[in-house]
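Note that one protein chain of the assembly has been removed; the remaining protein chains are unaltered in position.
Here is chain A:
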């Protein structure tokens, strides 16, 4: 009954309207009178895979919160802003260390042994093919390079991550570095600089549209009690390329996930690949970037240690962020 009434209402209001409005309006109304604005009863969902087959667009382009992931969540928006601001405030000078792939291991060994440098967040790899990750992982005393607790992110294509699985799953490795999350980065379309085009071999059954990251934790951190070290559940395990993503080997999303998760200020990024001119390696405040193609070559262990001493090795707690960030429910004492 209610439905009929309101349908009548609608009709009447349309009628009234035509009296009030000019003749021009009447014309459009005459047209729209034929079409019904009654809400349809069924819930509709789209099949974007099917839609892609019929040549329209890639499924990921239909995600509605690509540009602003926390769209609709004002609290999270505030949190992201507050965190970005604080991370920026407690960031070292952007450092680059431009060395050939072969000298990466000796240089880092030198840092560990002679300079006593350790890092809390270490990222290895970027979004290109032909990376020499395996030699880095096997030759480098990573457990000495990364402090405890520490966080390791390895970015590569999924095939490569698969190949590394055997190494990372062996007992010695698995004990030191607990695999915690698998992150994914998705380019927005096939024209994207991050589209893994040449990675496509004829073997694969589906076109590849993603990069993977293996996130490991070493040492012990607890989600509920170590809020000064880690902020859990701030970011998600999925990043989609945004419009402002600049061309390069490393989209800022990759850095941001690590920065939002760990409060540590000592962050190292090793890129064991020649990325070339088309995919430049930019520098980023708060990070030491070791790569044969990084734009700057300004790293000096002494200066770095001084800066860290001034900043502190962790970003301090801030009330605003503590109030906003998602936390584990407090367990009741038994």
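Basically, contacts are C-beta pairs under 8 Å (C-beta built on N, C-alpha and C of every residue); 3 or more make two chains touch, one makes a residue touch a chain; residues count from 1.
Operating definition for what follows: contacts and distances are computed from a predicted model.
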Hidden subunit of the complex - UniProt protein name among "quinol--cytochrome-c reductase", "Trafficking protein particle complex subunit", "HBS1-like protein" or "mRNA m(6)A methyltransferase": "mRNA m(6)A methyltransferase"
Which of A:102, A:115 or A:207 contacts the chain that the document leaves out: A:207
Which residue of A:89, A:138, A:169 or A:300 touches the chain not shown here: A:169
Chain not shown: contacting residue from A:93, A:118, A:139 or A:158: A:158
Touching residue (missing chain; options A:179, A:274, A:305 or A:318): A:179
Residues of chain A in contact with the chain not shown: 2-3, 6-7, 9-10, 13-14, 16-17, 21, 25, 28-29, 32, 35-40, 42-56, 58-60, 62-65, 69-76, 158, 162, 165, 169, 174, 179-184, 186, 191, 193, 197-198, 200, 202-210, 212, 215, 217, 223, 230, 232-238, 240, 247, 257, 261, 277-278, 280, 282, 295, 326, 328
